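Only one protein chain is missing; all other protein chains are in place.
When the chains are written out, they are named A and B in that same order, and each has its own residue count from 1.
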Amino acid sequence: MIESMSHGIGVDIAFLLLATLAVVTAWRVFRTDSMVRASFFLLVSFIAVGVIMILLAAEYLGVAMFFMMAVEMTVMALFMVMFMMNPAGLNPMNMVHQERISIGAGVVSFLVLSAMALLAVFPDRPVSAGLDPVRSLGNEMLGDSMLIFESAGLVLLTTMIGVVVLSSHRGRYGAATEGSLPPGLESGGDPAGKPEEDEDGEDGGHHHHHH
Amino acid sequence: MIVEELVLPVLMVFFMLAAGAYTVAVLDRVIAGALGTPQTGSVWIAPLARGAWLMTQHANATEAPDWRAWRLAPALYLSLAAIGLAVVPWSGSLVATDLVTSVVLWGSVEALATVVIFLHGWSANALFALIGGYRYVALGLSYILISMFVLIGVALPAESLQFTQVVASQEELWNVIRQPLGLPLFLIVGLGMTFWGPLNLADSADLAGGTAAEISGPPRLVWDVARAAMLVAFSGVATSAFLGGWLGPWLPGPLWVAIKMLAVLLVLLLLGRLLPRLAPERCVTLMWVILLPLSFIDLVWAGVGALL
Partner (left out) sequence: MTLATLLLLAAALIGIGIYGALSQQSFVMLMMGLELILNGVMLAAVAFWAFSGAGAPEGQLLTIIVMAVMAIEMTMGFALVVAVFRGKQADTTESLTGLKH
């Protein structure tokens, strides 16, 4: 495979560095205290993979990776600051469940996949030197695979509409949050984050019961 | 080979970063002086003096910032400006990075700028800085969209995503005439992305400096240089995308690029001084309701033009 793909030692060194960067930052995503930092670590991992794609001559995909993921991760960081606890990472954070099973599942899937990578025999048919990857991708997207590509666009549009409906304040029958209450701080307790109600007032019917 | 492919482009980009930032500082002072704002000292020396003064200042600290991100963010913004300068072709062969998707690479520079500016605002662990970062994210998404549509418009007649091809396709007619909406939209995006003049909403005075509220000393110098360099990168991209890059009679190509870039810079800085400031929420409305549909029209215009 090495002979067929003509590249210099520089590409190999760059690949090794980028691969290390991608894996280390991917690992740091789940090992950092701050969720904002986590989303930017994920972005670095994506960018490293994008550069590897450019090294593989997929020049459009690699660069597309940069801007797609840049916007996605900004939005992610924004949501982190809005909704999540501890976005600044000032306190240690370890919000995990079933960690042993998860580590096991991660290690097993890595081992199985890498065994496949090392043991399976894949055909050796590298990209021919004369191919223009960007042009061939464009011709494919708006040629033979137009239906697939346009369906993806349609699904994206549907998603946009669905998302607006889901996150809208107004539902069909009034406010989207009507009738819902935050859970108590302890199970079965009074709703959290609400102003203290007058306990001995006559409108005891407003007292909410949680199950 | 390594000299030609690595050393020369890197030197070129570094020279452009330094010379470009200095030019922006001088031009802005000249324009301010011409418009009646009194200037102390010589316009040639004052930027250097301010830079030297910032270098010797101690950098302030806030309570528990994310140190690495806080110190990295100005440097990252500067390197994004460097990537932007690297894709600008100076002639058919003199270009630091002649990637076949350099137009998309510039688009991702704009997208990554959003990340860096948010990071800069967030990592200071200060209220106004965070609000500035949030503001930029809300606005930055619309800047990116407008700029992408406008740039797809210039890629259509070139049938390529490469800036050298885009310039070559303007041999007969510059894109500024072929797609009249493109350049004005792109310049507005440029002011927005470097938060310059009226579109300075991320680092604005009403937020006591926004994302840059808490920085001082050398990081402040890097941040200011990076913003100026990004403005230069913008004028370079605008030159290649709309003003025919190196094309022009009599003079050699690189000189034409320099002249056109200077002209675009002059227009940008003048606009920055003359246009009124917008409130952030009105700016979002302007972007999404007026400028984004205009960029659709520009794209349809470009598409019809490419088909005919």
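We adopt the following convention: a contact is a pair of C-beta atoms (placed from the backbone, for glycine too) under 8 Å apart; a residue touches a chain by one contact, two chains touch by 3 or more.
As the structure is a computational prediction, the values presented were derived from the model and not from experiment.
Considering the whole complex, the hidden chain is in touch with A.
Within the entire complex, the positions of chain A that touch the omitted partner chain are 1-2, 5, 7, 11-12, 15, 19, 22-23, 26-27, 29-30, 35, 38-39, 42, 45-46, 49, 52-53, 55-58, 60-61, 64-65, 68, 72, 75-76, 79-80, 83-85, 95-99, 101-103, 105-107, 109-110, 113-114, 116-118, 122-128, 131, 133, 136-137, 139-141, 145, 148-149, 152, 155-156, 159-160, 162-163, 166-167, 176-177, 180, 182-183, 192-193.
To be clear about the criterion, only the chains that are shown with their structure count from here on.
One inter-chain figure worth recording: chain A and chain B are separated by 29 Å, centre to centre, where each centre is the mean of the chain's CA atoms.
Residues of chain A that touch chain B in their complex: 34, 36-37, 40, 43, 54, 59-60, 63-64, 66-67, 70-71, 73-75, 77-78, 81, 88-90, 132, 134. Chain B meets chain A in the complex at residues 64, 66, 69, 99-101, 104-105, 107-108, 110-112, 114-115, 118-119, 122, 125, 130, 134, 137, 140-141, 144, 161.
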